[in-house]
Structure formats: structure tokens, C-alpha cells
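Heads up, one of the protein chains got dropped from this complex, but the rest are sitting where they should.
Here the chain labels run A, B and C in written order, and each chain numbers its own residues starting at 1.
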Amino acid sequence: MAVIHDMMPAFELFQPASLDDALGLLDRHGADAWVMAGGLDSFDWLKDRIRKPAVVVELGAIEGLRGVKASGDGIEIGAMTTLTEVVTNPLVREKFGVLFQGAEAAASPQIRNQGTIGGNLSQDARCWYYRAGWSCYRAGGNVCYADTPTAVNREHAIFGADRCVAVNPSDTAPAMIALDAKMVIRSSKGERIVDAQDYFVGPGTDITRLTTLQPGELLTAIRIPGTWAGAEFYTEKVADRKVWDFPLVNIASAMKVNGSTIERARIVVNAVAAQPMRLEAVEQFVAGKPRNEETANAAGELAVRGAVPLAHNAYKIPLMRNLVKRAIRGGDNGWASTS
Amino acid sequence: MSDMDMGHTAPETPRGGASRRDFIKGVIAAGAAVSTSAYLFRTSIAGQPATGAGERLISITVNGQVRRVDVLKQETLAMTLRYKLGLTGTKLGCDRAECGACTVLVDDVPHYACSMLTHTLRNRKVQTIEGLAAPDGTLHPVQQGVVSEQGFQCAFCMPGFVMATVGFLKTNPNPTRQELAHGVSGNLCRCQDYDKILTALMKGAELSRGA
Amino acid sequence: MANDYKYIGKNYTTPDLVAKVTGKAKYAEDYRAEGMLFVKLLLSPMPHARVRNVDASAALAMPGVKGILRASDFPAPPAPPTPPGGQAPPPPPLPPETALTDEPVYQGEPILAVAAVDETTAAEAIELIKVDYEPLPFAVDPLDSLRPGGANARAQGNVYTGAGPTLKVANVKWTDADFAEAREGRLPMGEAPDTFVLGDIEEGFKKADLILDETLYSQSTGHQPLETRTAMAYWQGGKLFLHGSTQSVAQTVPNIARMVGLKVDEVVLISEFTGGGFGSKIPGSHSMAIPALMSKKLNGVPVMMRITREEEHYIGRARAGIFGRAKVGFRKDGRIVAMDFFTIQDNGPYNPQGDHRSAGAMASLQFQPETFRWRGISVLTNTPPRTSQRSPGGMQMNALLDPIMAKAARKLGVDHVELLKVNAPAGKAPYGPIVPATKKQAYVTQANVREALEQGKALFGWEEKKATAGQKRGTKVRGIGVAVGPYTAGSIGFDGLAIVRPDGKVQVQTGIGNLGTESVIDCQRVYAEVLDTPWENFEVVWGNTAKGLPWTCVSAGSQTVHAMTRAAHAAATDLKTKMQEVAAKMRGGSPASYKVSNGKVGPLTFAEVAKKAIELGGKYDGHEGPEDINAFTKSALKVVAGQGLIGVAKDNYKRDGNTHSFVAGFAEVEVDTETGAWHIVDYTAVADVGTVLHPRNLNGQTFGGSMLGIGHAVSQRWVYDKQYGVCLARRFHHNKPPSIMEIPHTVKIAATDIPDPETPVGARGIGEPPVGAGCGAVAAALVNALGDEAFRRYPMTPDLLLTSIDSKSLQHDALTAHI
Partner (left out) sequence: MGIDFLTRGITPWGQSVFTHISWDLLWVSFFAGVVFLAAHSVYMLLSAHSKRASADVDALEAKLKGLPEKIQRHSLPARLFHWIMAAAMLTLLFTSFLPIVGVKFAWVEWHWMAGLVLAASILYHIIHATFFMDFWSIWVGPKDIPELKSEIMRELGGDTSGPKAAKYPLGNRLYHMAIVVTGIGASATGLFMMKKVQTPFFTRDPYILADTTWSWMYVAHGAAGVALVGLTMAHIYFAIRPEKLWLTKSMLFGFITRRQYLEHHDPTRWRVPGSEPVGGRPSE
């Protein structure tokens, strides 16, 4: 059968107006159903004709899934809230700057206007071998085309490669983990709440998906507790282009500093493994240490311990090391005249 | 400008003794009758479910007019605009939400028309490049800025850039050059004439504030 | 240098702009016709294969499927014409490229096309087609093909040798000993069939105070015009009507005629707006023949073939990547006494590319080395076809050599601008190989490179920036660089055609493509200048060959401004002369006594003269024309004859030397040493392009061209998987053309504005030279910021720079293509 791209196959479209309707549809159609939020990841799969779902359940009409609202000393963000709404929300800007910056760094203005926070967190791996539609491990096959003697794997994993070396590409996931967010997951069987950290899974656990979401489940909201509100945040995304690009490595951290001493910190790095990596060993190491170059350097070295580079991504080791260093020490702007 | 009229004539008799000029069906100007031909999609597909979750005939507001269109479930707004409504000013550069040539405003917010299902736009307001100038032909300030500064080269990206700018200026009417660049950074120009584009769009912002 | 032109050199609004900004401008995909069918392509999944069998029965049985087109439906290409009394040219060494093929030589090459009532049906039909392929050996990396036992991209061999009548395809394998250097990270230099030598480089190197020997790799990169090469076609009255996307309107017609098997006057091409080309659509595209022939097969019904972005990657052309190694000998003052330049060109699977040869010629022009040797080998690969991309070879020359110049400047303690100045071409500077006929090198019409460098140095603030260059503040280090992009910038001998209409307007006919450079309009300002008449009196007709367009140069290679201002000048002069003659016939006296100015010929209006010309007929209304004009123009003349007073002439102006333009580019970069991320702080370019025709467009072209080159430095990629020979970087977010966020923070563009003495208006082209200048300047600035061990391949993405910074050595691989 010849392969052809760029024309979406026909599907039945459902636009449920309530969450219950949506969950009912997912139950009814099972594996035939495809969930579409902002659609920006979905369209790639559909237009490439790699996935041909019989049914698409589009969530845009469910009003209850949108918006940012205060919840205690934290906030709750509906999963269908657009990245632009997250970025422009005063509560997010004021209290959770790390999320604001993460969301602002994602994709392009138009995509942020349409793409949802839930979608950004739950997007699929961007490995170009996987996305080509070949039967790699992640696609249910038994090859990793990205880790071969001739593979081009600059963007791939340095940690946790279990057959598949794809990475999580999300710009907002590290911020959510740094903020200790809770992910609210609904299915027709009820609700479960998982820590942001546990929302993401590695290939060892499940090689065909990046999150813990099971068929029939929907991420409905993200609850960010007030724990880290107003903490010292650091985010940085290093990419080839300053817009419409996925991170080579990105970092998000939250830190409580007392005078010159680091009380506690949460540090998360993405695009180095199939799941965003919370650096708990580093967090423990820096807690109670003075915030200085020496602590930062040691933290950087500790962060990259155990990294296994592929043919073209050894740079991720110093990059991750330096980003962790900066998260502790703070960035360095250098030239004042830089706009 | 003598050449600009070419192809702008209204739809006329197809084939059969007609001149070539008659034969070419022109752009259906905004506001003209809806084309009934389904250029890109079959109107009935064998195997397509007979009863769907919603009507295929939907109403969307395009450039201030309510349009009834027969839209397939998998049809994107860009395809509906270009192939059903004849609004070919919205360009397809990549069809993958990467170049911005198809940028239109949906409820005043810039979106990639290639990456929205038309069915999600029921009862929403779509504005395209064709709906920007006043009915008497007076250009929108951003368009005027482009003309004044000879912005853009091949201009295939131009409608998208202009729509992105119009949308961005609604949220930030007085941007710095850097802010405007960030605002239109979802649009790609392969002539790479970005500096002159920014000059032209800044001019457009200035004219918008004066308007 | 100021000139006293009234229209030339002044800003104005081109008449196509309003249509563009209102969405009314129609590109090929914007045309509709009743009953229009849609075509989809079946692409080869393999980089090299033979189609053994195609079973399309299930597809053809689908309702709505109207037809299939195979390679066998194409007419055999006509044998090239034998010159009178001469010998028939030898057959090409490889079967020429066709729009469809049964022996695909790159992944993504179209095998067949299906027409259906809509695209959904066509796509579903394609999926039902079973193609049985026999995989054949393939090579996607030139070095792999040169290795002992390496695969050949084509059955006939792996390397092009010679040029013109001596062009051959040979089987060249280097030895293991040749490849020993590769282990040290240096480019192996085995047998190279192409070479030219100027002087004795061994003697030259003896005079050198500093010798550098560097390997660099410049990637292949797609042209990626934003408009893909979509085309729509139908037949009526035995003629083919084709809506296509092309850089050159007039010159595309014979090309289509040949592909489809028609006579030139049986083709009508409509291409009023083209969404960019950059060299990839010079004479249209092979793929234009697909809707044309499909329509013919289906009794002339309109057929639209929408080319998708991914398809554009495959069939849309790319720049030839070049592995380069240069050994350069410098005297203490920076003068280059010897240069030994070795290039391995990734030719792609089809036509021989001249990039590496141009790189050699441009190196000899740009640096005027006392002694010089260029060697090159052009290797066939099973990757998408290459063609000229803005500054073909010139850009690669800058990319490969300017980092060496930056390094030399620092090592010698010579200012980089001074180093370029001491080596700069000046006046009628020689370049390229010795021409057998004259036993001398060819030379340029005029080079004012030192002037451009001086002007740019001041504008950029080189001296002030020099103070902080190489300094680190915090984690960030800055550097400055300069480069000069040279390139050919003008051809001669084309035709101009214009009509003074009875309504008094002057209607200029042009076969220039409207691809965004606006030369299609800008060149016609010469008419206003020669007739001394306001621009508002002029209308330009372009983009539709049914309207009678003259023979025009290809809109490529920076030719147009030079070639077509000359043709315009010739036709405008013809108009002026004829108007004066007609006026004299009407009112007596000598023609010369009638001053043509402000829409009048002496006391007569243009309208009166035009009406009289129609009355007079003959040469005055175009029923007779000069003998020396091109046959294409003669046909055009037939279309417009009788419509008014006709000016038509061939450019017969003399020219001493070959026209070249130059751009001096200056860049300041800032690199974050902890992340490898970097950006361009300042960029300045000064164009030496003769007379400035339209300042705003010149600035746009200069900056746009610079950015195109800078794109090669900052982000643009082209990635192939070697095992399967298939493309990995299929999407913009993979191959990364620069966004508006990658532009320099401040930009200054200027021109020397020194008229070229060898052309009437003094104007030369600008398309190519800024590309190399932008790339070279930025690369040089990175070397300046980071030191000798900064990078060895393009683009210099954060990963490469960080690896070098972190390891303090060049760890990355410069000897593998397409990663």
C-alpha cells in the first residue's frame, strides 16, 4: 500500500457540550475514539494519515474545562485553557511566574492562542522517526530508529532510555512539576488525582504513551497549590529557534531562599528523557546549602550523573549541567545593551 | 495595474464556446454567492456515516456575513475559506500550523486556519484578509502601512502577517519593534525580508493608532 | 554617489502591492474552474529503486477517480538541436529528469499521479495502489560514495566530470589511504577530476608567514519558497493554459513546451504572482507537466495539482552542500599569497551543479590570491535534486573561507576589514580560470569592494565594537566579523517591448517573473526616465504570455536588473525615437527637435502620436520589427501590433567585462558560553551594485539575502537517515528556516551607488551577493567571539558551539552529510 500524507481521512466528529457526554463518548467508542483538544498535535497524526480514528471527540465546546481560577492559596486551571489565557492570567503571572514563562516559550503566538495547557502537557513525543509513522517501539513495533549507528538523534534522550530514546517535548511540564501541581483525571469510573510528577511515564512503564492517561480518561484540570507561590523561579529553554521550536533542554525550578541559604527547591529538566526529570537528588543536596557558585557547580555535576549520551546528543550533558547551575545561581545576562 | 483585473470576473458559463476569460472562474469576492461546488471534498462519501453527531450544513460568520456552508467533519477552516467560500487570500504555506500564511482572526484572535476544524467555528466570527479593507476600498491601517513602506517581497506570507498584526494590535496597540516581532513570530517569510516587514507593520501600528 | 535621475533611485509604491495586501493577488492555487479535478502524487518510498509493477486496479475502480498518469505518458524529450554545420551534441551522460519516473533516484520522487474529483478521493486512491519496487544501491552522503566499495547513486557512476561537451559520469573511488585523513577530522582529498590553477601555489606558500588548513562543511538546504510549486492546467483550442509558479515568465514557456511536447506558441502561461523561488523555480518546474498532461489525457478538463509542503521538500530543489578544505597562505599584512581550495560537492541525482566551480571562481575573485588552485569533485547522491539557490557556490565559498579569514586576522594581528581590503578585487578585477581563447582570466565590469568595506566599517561602528570583541561579560561573549559576498549580477542581449497607447498611457510588456524582487516593475522605471514622463503614465503588463510578452532573461542569478534595464533602455529609446519621428511626420521639422518630456512629444501628446503611429503602421505600430529580436518577442509583437506606437528593441549595448555585484556584510554576535545559544546583535550590509534602482527594494533584497545566508549559519538543516536514505527533517520545525526572532537586533543597509560604466543605467543585480556576505560575516563573528575551535559545520546551532566551548576542542563531525 502506498503511503500518502497531507489529507485528513474522514472521521465522525463529536463536539460534546459536557464532560459527562465526552466521557460517555469515549466509553462508547473505545479504541476508535481520538480526543482532540486544541488539535495542534492531533492534526499532525491525522494529516499524515498515520492515525485514522473513526471518531474524533473535540472538547472545545465544554465550557467547564476552561479558565484559571483561584483555589485556596493556589489556582486551578481547566485543561482546555489556552496557553495564551495562561500567559495573560494575572494570578499566574503574579504567583507562578515559572509557569507563565514556560507557557510563553511554547510554539508560536497562534498556537498559544489555540493550544491548550492540557494538550501541551499531554502531547506526544516529537521524535522524527516515530512521527514518520514507522513501526518503532513507541508505535508498537520493535525497532528504535533513533538509536542506531547512523541515527540522527541530536534531540533525543540522555536518561532513562528503555528501547525508546524519545523525549518529552513539553514547555509547561517542568513548571507544573516544579510547582507540585496535581493533575485531575476523570473517566466514567470517577476521578483520580495524580502528582504532576507521576502524570508522566517513561518507556519502561509504557513505551507507547508519555502520560499515565489511559483510554477513556481525560485530564480535566491542573491544580497548583500555593506551596511555591511567589518562590524564586528560574526557567530557561534552549532551542535552535526562538519561536516554534521544541527545547533542546529546558528547565524550571522553584526555590525558597532565606538570606543566602537555600531552604528548599524543586528542579525539573525536560527534553532529556521520556518524562520530565525532577532532580530530587539535587534538591536534597542544595537544601540548606549557601546559594553560591560552588553549590551551583556541584548541583550541576550531580544533576547529570548517570547520563548516557547517544551519537549526537552529548552536548545535552553540559547543557543540562549548566542550566541546573543557573537555576541555583541565577542566570547571567552579561551585556547590558542586549535587547 | 492593467493586469490586475484578470480573473476577477464573476463566475460565468463553464466550457463550451466561451472565451478563455469566461472559462476561468474568478475569485468569488467576499459577500458573493456561496459556491456550491465542493472542490476539495466529496459532498457524499461512500462509507461516511449517514448520521453524524451534528449537521454538516453550518453557519459561520465570515467578514461580517453569515455564511451557510456544507462542511465535512475533517475539513479545516483554510479549506472552507479557500475552496468553499472562494476566499483565496488566506494562503496555505505548510498546512501544518508552522508558517502562518493561513492566519485569520477568530473572534479577533489570530489563528492558523489550516489547523482548526471548520465545525468548531459555528457561531464564531472569522475575519480574513479580504474583510480588512473598507467596502469602498479604503485600506486598513496595517495594509496601508505595508503599502507605504513597500513591505514584503513575494507576499505569499503577507495576508497572514497582516492578520497576525491586526490581531496582535488589539492586545497591544503601541508595541515596540521587538514586541511586534514577537507578536508576529508565528509567521514565516522565506524572502526573509523581516526587517522591512517590521518597518511596514510598525507603520501600520502607527496608522492604526491614528485611525 | 548621487545621480540626477528623476525616477531611478527613488522610492515609490509598486503597482502590484495593493493586490498583494488585500488578498486579491492570485497565485497558481487561487484559480478555480468548473469541473476542476485534483491530482495527487504517489512518491517513491526508497532512495533508489526500479518500479517492477504497478497495480492500480483498485484505485481506478473507485468512484470519483478519473485517471492515472505514468512516466510512460510523457513524450520522449526531443533531441537537442544541431547547430547549423555543426555536430550534434553528445547525448547527456544520464537520462534527464522527468516529472514522473519508473526509476526513482531519491526518496519522494514522484512515480505516478492520480486525478480524481477531489483530493480526498485522490489520496484514498493512492493508498490503494500497489507498487512493486526493486531496491537498488544508494548513497546519500558523497563521502560514503567515494569510499572504497561505496555505493553509486546512479548505475552509470557516482561522479560528474568535465563540463559542457566533455561532461561525463564516471566511477571514482578513493583509497583507504586517501581516507586516512578523515580519522584526523580533515577532509580527505583524493582524485578530483575538476581543477583550475592560477600561478604556482607551492611557490606561493613559500612566501607565506601563516598557513592555515581548515575543513568545513556547508549543508544542503531546501529553497523552501512559501508558495509550493502548485500548478493548474487545462486545454482549449489546442493550446495548453497553465497556471504555475515560476521565477521567469517568458523563459518558462519553452521549457514547458519541451516537457509536454508542444510548440512554444501552443503554451499560454499565467503566473502573475509567484510566492518566492530563490532559484528553485527559475524556468518553472518539471512537475508543471503533470497537470498539463493529465488534463490532455482527460480531454482538456482543468486539473489542479496542489503541492504540499512535504512534497515541496522532495521535488522543490535544494542548494548543493559542499565539503570544503582550504589551505591558505598569508603574508604578515594579511595578503593571500597562496590558496589551495578543495571541494566535494553533493550534486544530488540529476543535472550537474556548478556550485563548487562557482565557489572556486568566486574565491579567486573575492580574495585575488597571488597563486591559487581549485580542485573539485561533484558526487551524485540519492537525495532531492539540487539547483541554484541564491548565490549558488558563492554562498558556500563565503561559508567555507570566511571563518579562515577571521582566524588569520586574529593570528596575524591584522584587522579583519584590513585583511579583506588588502585582498579585495578592484576595478576590472580578474577571476576564475584562464580562458583558453584569450589566455587570460575573465574580469568583472567594475568592483568597488574597498569603498563598500570603508562605508560599512563606518556605518557598523567597527572600530568601537572592536574594543569589546572577544570580551566576556558574565557568561556571554561577543565577536565581530566581516565578509564580502561576490557574485555575477547581470546578463545581456534581451528584448524590450512597450506600447504608447492611444489613450496616452505607456504600456510596458515584460516577461520578467513577479517573484517578489519587484524587478518586474522596477526595471520599467527606466522607461519613465528615458521618456522623462511621470510614472503615473505607465502601466506594466506581466505574468500572462497570451498578452504578448518579450523575450526576457531568467529571473535568477541577479541578472534581471542589469539585463532588463538595458532592454528597457533600448526599447524606451526606440519609443522615443519613433515618437519623435512620428511627431516630425505630423508637424514637420527634424525628429530631434521634438523634446520628449512629461507625456508630450514637443507640442503633441503621447495619445496623438500613438494614434498617428497606428495610422502609419509598419514599424510604428509594430507590424514590422527589428530582425535581431528573439522569436519569442516576434510572436509577442504580433499580439500587440496595432495597439499603439510600439517600441521594441534588443539590448545591443556593449559591455567590457562580466557584470558582478558585491556586498560587504558586518556582524556582531553574542554567544552564551553556558548554553551555546547565540544571536546577532548588529548587522550592516553595504551593496556595491552600481546605480540604485529602488532603494527600499534594494534594502529589502540586501537584508533578505543576508538573512537567507544567515539562515545557513543559525539554524537551517537538511537531515537524512543514512540507513534507509530517507528524509527526516520534513517539517519547518525540523529544517528550521529562520523566524523573525532570529533577525539581528539592529540592521543597517546601504549602497555605494557607484554607476557601473558598462551598462546604460549603471545598475547591477543584488539577489546573490548578500547571501554569502550574511553567512560569512556571522561565521567570522563567531570565530572572533569563540576562538579557533568554534565550529566546523553549518548551521552553528547551540549544541555544536556548546560542545566546542565545553570541551575546548572541536568534537563534532564535519565529515558526515545531512545530520
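Please note the rule applied: a contact is a pair of C-beta atoms (placed from the backbone, for glycine too) under 8 Å apart; a residue touches a chain by one contact, two chains touch by 3 or more.
Small disclaimer: the values here were computed from a predicted structure and weren't measured.
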| item | value |
| --- | --- |
| For the chain not depicted, the shown chains it touches | A, C |
| Contact residue for the chain not shown (choose from A:Val3, A:Ala281 or A:Leu302) | A:Val3 |
| Candidate in contact with the missing chain, chosen from C:Val169, C:Ala649 or C:Val726 | C:Val726 |
| Residue of A:Gly74, A:Gly202, A:Gly216 or A:Pro247 touching the missing chain in the full complex | A:Gly202 |
| Of A:Arg66, A:Arg93 or A:Arg163, the one touching the omitted chain in the full complex | A:Arg163 |
| Chain not shown: contacting residue from A:Ala132, A:Leu179, A:Leu219 or A:Ile328 | A:Ala132 |
| For chain A, residues in touch with the removed chain | 1-3, 132-135, 139-145, 147-150, 161-163, 201-202, 204-206, 308 |
| Contacts of chain C with the absent chain, listed as residue ranges | 45-46, 133, 135, 721, 723-724, 726 |
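In the analysis below, only the chains that are shown with their structure count from here on.
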| item | value |
| --- | --- |
| Whole-Å separation of chain centres (CA-atom averages), chain A against chain C | 41 |
| Averaged-CA centre spacing for the pair chain B and chain A, given as whole angstrom | 32 |
| Between chain B and chain C, centroid-to-centroid distance (C-alpha), Å | 30 |
| Residue list for chain C, restricted to those that touch at least two other chains | 119-120, 308-309, 732-733, 738-741, 745 |
| Residues within chain A bordering two or more other chains | 6, 9-10, 242-244, 339 |
| Interfacial residue positions of chain C with respect to chain B in the complex | 11, 13-27, 29-36, 38, 63-64, 117-121, 223-228, 234, 236, 241, 268, 270, 272-278, 304, 306, 308-309, 507, 515-518, 539-544, 546-547, 696-697, 699-701, 703-705, 707-708, 711, 731-733, 737-741, 743, 745, 747, 749 |
| Residues of chain C that touch chain A when the two form their complex | 40, 42-43, 45, 119-120, 122-124, 126-131, 308-311, 472-476, 478, 670, 672, 674-677, 679, 681, 714-715, 719-723, 726, 728-730, 732-734, 736, 738-742, 745, 795, 797-800, 802-803, 806, 811, 818-819 |
| Chain C partner contacts - residues on chain B that touch it in the complex | 1-4, 6-8, 14-15, 20, 23-27, 35, 37-42, 45-46, 82, 86-96, 98-99, 101, 128-130, 132-133, 139, 143, 146-150, 152-159, 162, 178, 181-182, 184-185, 187-198 |
